[in-house]
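Showing chain A:
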Amino acid sequence: MSRGAVKRSTATSRAGGWIALVAAAALATLPWWADSSTLRLVVEAVCLLVLAEMWNLLAGYAGLVSVGQQAFVGLGGYGLITLADLAGLDPFLCVPLGGVIAALVSLPVSRIVFRLQGGYFAIGTWVIAEVFRLLVANTRGLGGGSGQSLTSMRAYPKALRETVTYEIALVLAALALAAIYLFLRSRFGLGLTAMRDSEVAAESQGIDVRATKLGVYVAAAFGSGVAGALYFLMNLRISPDAAFGVNWSAFIIFIVVIGGIGTIEGPIVGTALFFLLREALADYGAWYLIALGAVAVVTMLACPQGLWGWVAARFDLSFFPVQRRVVLPDPPEPARRA
Partner candidate 1 sequence: MSPLLETRGLQAFYGDFQALFGIDFEIAEGEVVAIVGANGAGKSTFLGAIAGLLPVPLSQVALDGEPIGGLPAHRIAARGVALVPEGRRLFASLTVEENLLAGAYLGRPGAWTFERVCALFPVLGDKRRAHPETLSGGQQQMAAIGRALMANPRLLACDEVSLGLAPAVVRELYQRLAEVARDGLSVIVVEQDVSLAQRVSSRLYCFQEGRVSLSGRSDRLTRADISHAYFGV
Partner candidate 2 sequence: MPTSASELYGWLDTLIQGALLGGLYALFALGLSLAFGVMRLVNVAHGDLIVLASFGAVALGVATGASPAVALALVPLGLAVLGYALQRGLLNRTLGGDALAPLLVTFGLSIIVQNALLEIFSADPRSLGAGGFETASVRLPGGIALGWLPLTVLGVAIALTFALDLAFGRTRLGRAFRATADDRVTAELMGMSHRHVYAMAMAASLGLVGVAGVFLAVRTTVAPSDGPGYLLYAFEAVIIGGMGSFWGTWAGGIILGVVQAIGSRLDPGWGVLAGHLACLAVLLVRPQGLFPRTRS
């Protein structure tokens, strides 16, 4: 009797794959027909999307709820400025290097914060971010409290600067999503999902919980650092408050909670919603943030799986299918009696 097969892709994911390719091709041509502010918007969206996906990996899979990812955003940004302006490296090259710096710093940081759990872990990560903010604000060489500009980008003409930054953003988005998708599909990803459901059970199956958590933490730091570096590459100006402010966490958390935690598609939906809300409430000052907070609270209580989570469950959709499905062959026809 033939055995069942383990399949991964679904009809929607295959259809989604084609849509994504077309959309990506269209997006890549944007610099030739859209204006500067649109390009900046997309770059900012990519930064938030990548940060949200990183946070989603941490909180939705590894069970590490961090309110301090801005530490790595800032490290990426200041890493960029330091390497580009002070060390004279090409600023575009410094984007991934910003991630490397963040990842390296995350190693000793993890020694401290991993002593904490749950709510106290979250606040501990916040304290770390504040430490970096204050250290940088007190360092005149880095521009002190008022910050500094990214001068090395002045060597490039504006159009070229914007186009390359934009294309790097698209590449980053594609790489990040692909990397997360492939990771979650792999057996490491399976181990992570097992860990999310029950650490004790996962441990008993031979999964090294501590190493896995550390790995995810460092990887998320890297991703956040790259996103931070990219953001300030576009922004051309950095300051301790902009780099290490807790607003980053507020926005990221909003995006993931409303979009859908524990899924790859969720943060994509959440990012889109975030920008829609921002445009809609642009004239209302503090009400925009109040609305953000209120929507997040209501979503968390009424629909904790987020908008995408609800849609996916209702319509059984999955564009990034990470689950394995066992497809059994049809049972053989019963022999007909003559």
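Selection rule, in plain terms: all candidates are chains of the complex that A comes from, given by their letters.
In this section, contacts are C-beta pairs under 8 Å (C-beta built on N, C-alpha and C of every residue); 3 or more make two chains touch, one makes a residue touch a chain; residues count from 1.
The shown structure was predicted, so the numbers you read here are calculated from the model rather than taken from an experiment.
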Candidate touching chain A in this complex, from 1 or 2: 2
Complex interface listing, chain A residues touching candidate 2: 59, 63, 65, 67, 111-113, 115-120, 122-124, 126-128, 130-131, 134-135, 137-138, 246, 250, 253, 257, 261, 285-287, 289-290, 292-294, 296-297, 300-301, 304
